[in-house]
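What you see is the complex with one protein chain gone and the rest in place.
Note that the chains take the letters A, B and C in the order they are written out, and that residue 1 is the start of every chain.
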C-alpha cells in the first residue's frame, strides 16, 4: 500500500503552479470526506470581509503545505544528506497534509468560544475510525498513531516533527504565499525556491545554510508585514469580535433555554458541549453562515442585531489609542452603562501584538522556535547573532489599543456620555 | 447626492490591484445587504471542485466589472471623444456594478431547475423597495428604472447598453482575468491595459482602433481556451450534473409531499415556486450547502446518495464519444434499466460547445455581437474581415459527447449489460 | 571528468527563477571566453530600438535553453521512459547549452550580408582548438565531434537531435518566454510546466501526451502573436534595413578601397571575407556599435547618414500596402531616381511572413517539423488532425508589403515625384 501511483497526478494551484501527488496513500487521503471537508473552512476566517479575494480554503492550504514538504524532502533525498531519514518520507508527507484536519469553522473564534483545540481534533479524526484512519492503517497498524504523534510533536524522530512544525515549516511558508496571493497584498512574496534550496536537516532539526540568511530576513519581514497588514487588520478584528459575540450570545440563550427559531444538529451539540467526531465533521462554515442568516430573524434583539451585522457586513467601528489603563476601561464601561449602552456587547477592547521573531536569549541553548544558520565550518548560530536586521527587529513588541463599538448605537448615546468619554469616540 | 466622495476609497484586488471608488452613490451601493449577499455566491459555481482555488465570489467580480468600466469611461472622458455622453457616467457605473445582483446560488443550475432568469431578478432587486432602490432613488426618482433598463438592454442610449453588455464589455474582461487568476490557469491573461486604450465610443457602440487588433485576437483566443480548459471542464460538468439531479430529485420529493428531515424557508418557497424578493435575498450557497449536507442523512436513497456525492466530492465518472446518435442513447438507457440501473439518474449525456467568435454573415449588417475595428479613415470593419486568425477560428463548432455515470453502481451492473454497451463504459 | 559538482550551482534567472548546474563540465563550459562572448550579442538584435527592455543577451538565452533541456531530461529519467537513453544526458545538455555559440553580432543581418551561417560557426568553435574544445575533450576524445553532430543534426540517436532542435525544442520555449519577459509583451506566456510534463520520448522523437493538446495550442498561438507583435514589428524591420544598408555600403567602400577614418581588426577581416575562428570570437556588438558611431563622422555621405540613423535612432518610416506588383516597384524606383533619390538606399520593400504552424500534408508521413500527439492507445497523430484550432490556423499565410524610406529626404523630393507615386508615401 506504500506504492507510488502508476502516473503522477497533479492539482493546478495558483501559488505553487502544480501540486504533485506521487503516492497512492496521499491520493486516497485527499479523496476522503474528512479532507474534502476542509474545502468548507476558509483559511483566513472572516478576513474575506476585509479582503474580498480571501475566500481560499484550508483545503488548498493543506495541499500547499504537503507540496512544500514534498519539495523539501525531495531536495534532502537528491542531496543525500545524512541527517535525513528516507524511511520517514511518507509519514512526514501524511502529517504535513493532515495537520490542519481538525480545524472547525472560523477556527480561532470557535476554539476560543468553546474551549476547543484544533490539534486535538486533528488527532481524533486521524485516530478514531474515519476514512482517514482506514487508509492510514493500510500502511501499517500503528501508522495512524505515528501520524498523530508527529502532529502532537511527540514523535521520536525530531527532524520529522521539526519539518511539520518548526520555525521554518512548510505551514508558514505556504500561508504567507497563499494569503498574499488571495488577498492581493504583495508583502507576502518570499523567494521560496531559494529558501528551500538553503534548508538542511541537521541534528534533528531543519536549519539554514548561512548563505541563505538574506532570504530568511526577507521571510521574517514578510511575516511581520502580513501580520500587521492582513492578520491583524482592524476590520477583520471587528468581524471576529462580532462573530465571538454571536457565539457568546447564542451560548447565553441556550443556557437560558431560549427557543431558537433555527437550531439544528450538530450546532445544538456544539452549544451543549458534547460533540462526537462524526458530528464535528458535519460542522462547516456553510452551516454557521446559514445559522447566522436565519438568526437575523430571531426575536432576541442582541442576537439578531449581531447576526445582521455579520451577514450584511455592518461591522463595528473602532478608535485607536496608544495608552489605555484599566481605570479608564472601567470608566468607559460605567459611562456606557449609564448611557443605555450594553458594555458587554457595545464595547470590545483589542490589543493585537506580534513578535516578528523571538529573540535568542543567551544561556538558554537553542530553542525550538529559533532559526539556526549553518556556516561553512558546520557550526550553528542563531540567526539574530548574525543578522543585523533580525537582531534589530527581534523583540519589537508594538501595538495599540483598539476600541470597537457599534457606531449607530453609540451615536445616539453620545449626549448621555460624559464629555471626556464622548471625546474618545467622537474622533 | 451625485457628489464625489471627499476622499477616494479603494478595495485591494488581486486582479486590478485597486478598485477605486470615487462616488458616494457607488460606495453606498456596495455597502447594501443586497450587494454584500454576492459574497455568498461563487463566481464559478461548482468549479472549485475542479480548481480548488476558484472560491472567488460574484462580489469580487462585480467590483471588477465596475472598475474596468470606470477605467474605460475615464479614458473616454480624458480623450474627449464626441460619441461618449459624459452625463451617463454614473448611470453606466451603477449598471456595471449591479448587473449580476440577481444571481442565485449556483446560478446556472438553479436557473435551469426552477426556470428563473437572473437578469429578471437583478431588475426586480433594483426596482422593488430594497436598500439598493432607496439609494438609487436618491439620485433621481427615475434612476432605478434607468439602471434596470440598461441591464435589460432597453435604455435609449445604445452606447451605455453596449458598454455594460457588448462583445467587448467589462464583464467578459473581468471574468477572464479573474477566473484565470483564481484557478491558476494562465490562459486568461489578456493585455487589458492595451485593450482599454484601444476602445473608442463610436456611433452608439464600443469599437476598437485597428491597431488594437492583435490584442483582440489574443483576447478571443484566451476566451476560447478558458472555455475548454475551465468552464467546460468535464469534472466541473460532472458536479453540475449532480447538483441538477439533487434539485430535480428534491422537486420530485416535494411534489410527492415527502417529509424532509431538513427543509426551511426560503428553500421551501423555492421548491413551491413562489419566491418574493425578500426571500430570494436570503438564498445563498451557504444555505444550499447546508441543505445538501443535512440531506446526506435523508431516508430517500437517491437524494442522500446524490448529496453525499456532491458534499464529499465523489463525482460521476465520464467517457468521451465522438459520435452518438439517439438510437444508441435509447439503447443505453434500455440496457441500464434492464441491469437495475436508473437511467434518469445513472446516466447523463453532455455536449458542451462554444463558438470562439460568431462569424460575420455578409448582408446582415453589423450585429450587436460583432467586434468592429475602426481604421484610420474612420471606417468600421468587422474583425474577421481583417484578422486572419479570427476568420480562421470563427465558426469552429467542436465538441464531443460526454457520458456521465456513477462508477461504483455501474461497476456492479456491468455483467448485466450487453457487451456492446458494457464496452463503452469499460474504457 | 563527467563527475557532478560537489554542490549544485545556480544562476538567478528572471524567466526560470534559477538555472541549476550540476555537472562540472557544464560549469566549466559556461566559464569559457567563447561562451562568455555571448553576453555581448543581443538575443533580439535590433529589437531594443522598438522595445527598450529587450537588451537581453544570447548568454541568458543559452542558459535558459540548457535549463529547459535539463528539466525535460530529468522528467524523462524520473519517469524511466524506455525511449530515452540515459547515457546521452551530458551530450544533450552540452549541445543545448552551446547551440547558439556561433552567433555573430546582429546575427541575421550579418549572416545575410556576409553569407555566413551561425551553425557552421558553432561547429567550428566546438571543434577547432578553443577553450570549449579542450573541456569537451576531457569527456572523451570524440566528444566535441559528437556535440557538433547533434547541432548539425547528423548524430545517430534521433531523440537527442530532436530534443535540441525539434518542433518542441527548448530553444523555442525559452525564447518565447524570455523575449516576452524582456519586451514586456504578455503574448509569450506559455504554461511551460504543463508542456514539460506532457512531453514523452517516443520512437526517436519528442511527442506530446494527448491531454497536453490545449497547452500546445496555446504555445502555437503565443508563437504566432510573438512573430507579429515582436519579431516582425515594422520599427524593428526598419532598423534591420538600415543595419543591412550600413553593411552593404561599407562593403562597397571596402571594394572601392575607400580610406576609412575608423577600421580595425577583426572588422576589416570580416569585410575582406577571411575570418579565422580566433578573429570571429573578437567580433561582438560593442565593436559594431563603436564602428557605426565612428562612421557617423566618415566623409562618405551615405555611410555617415546611415550610421547616424542607426545610432541616434532616426529610422526609416514606412507605409503599408496590401498589394504590390513588380511593375509598380519598378515605377517607384524610376521615379525615385528621377527625383534625385537613391533607389538603392532610399527605398526598401519588405514582406514579412510566418506560418503559425506547418500543416500536415496527407501522404507525406510524419515530417520532422510536425508536432505529434500520443493518445492513450499509444497511437501518434499529427496535432492538426486532432485540434480544430491548430487546423484552422495552419497555412494562414498573411502579410502585407511595407515600403521603408527616409522621411526627411522623401519629403524634399515629393514635388518631383509623379502624383500617383507621391500619394503612396503621403499617407
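Operating definition for what follows: a residue touches a chain if its C-beta (ideal position, glycine included) is under 8 Å from a C-beta of that chain, and two chains touch if they have at least 3 such contacts.
Every value quoted in this text rests on a predicted model; they were computed, and no experiment measured them.
Engineer: One chain is left out of this view; which of C:119, C:285, C:348 or C:382 touches it in the full complex?
Structural biologist: C:285
Engineer: Which listed residue, C:33, C:134 or C:426, touches the chain dropped from view?
Structural biologist: C:33
Engineer: Which one touches the absent chain: C:73, C:185, C:226 or C:389?
Structural biologist: C:185
Engineer: Spell out, residue by residue, where the missing chain touches chain A.
Structural biologist: Counting over the whole complex, chain A touches the hidden chain at residues 185-187, 189-191, 214, 217-218, 221, 224-225, 228-229, 356, 388-389, 392-393, 396, 398.
Engineer: What does the interface between chain C and the hidden chain look like in terms of residue numbers?
Structural biologist: Residues of chain C in contact with the hidden chain: 11-15, 17, 31, 33, 36, 39-40, 48-49, 51-53, 55-57, 59-60, 63, 181-185, 262, 264, 282, 284-287, 289-290, 293-294, 311-314.
Engineer: Which chain B residues touch the hidden chain?
Structural biologist: 8, 10, 17-18, 79, 193-194, 197
Methods note: only the chains that are shown with their structure count from here on.
Engineer: Please name the chain that ends up farthest from chain C once chain centres are defined by their CA atoms averaged.
Structural biologist: So the chain farthest away from chain C turns out to be A.
Engineer: What's the call on chain A versus chain C, same or different interface residues, using the half cut on shared numbers?
Structural biologist: Here the answer is same, because the shared fraction of interface numbers exceeds one half.
Engineer: Roughly how far is chain A from chain B, going centre to centre by Cα mean, in whole Å?
Structural biologist: Chain A and chain B have C-alpha centres separated by 32 Å.
Engineer: Averaging only over C-alpha atoms, locate the centres of chain B and chain C and give their separation in whole Å.
Structural biologist: That gives a centre separation of 43 Å.
Engineer: Taking each chain's centre as the mean of its CA atoms, how far is chain A from chain C in angstrom?
Structural biologist: 51
Engineer: Using the touch rule from the top of the page, what residues of chain C touch 2 or more other chains?
Structural biologist: none
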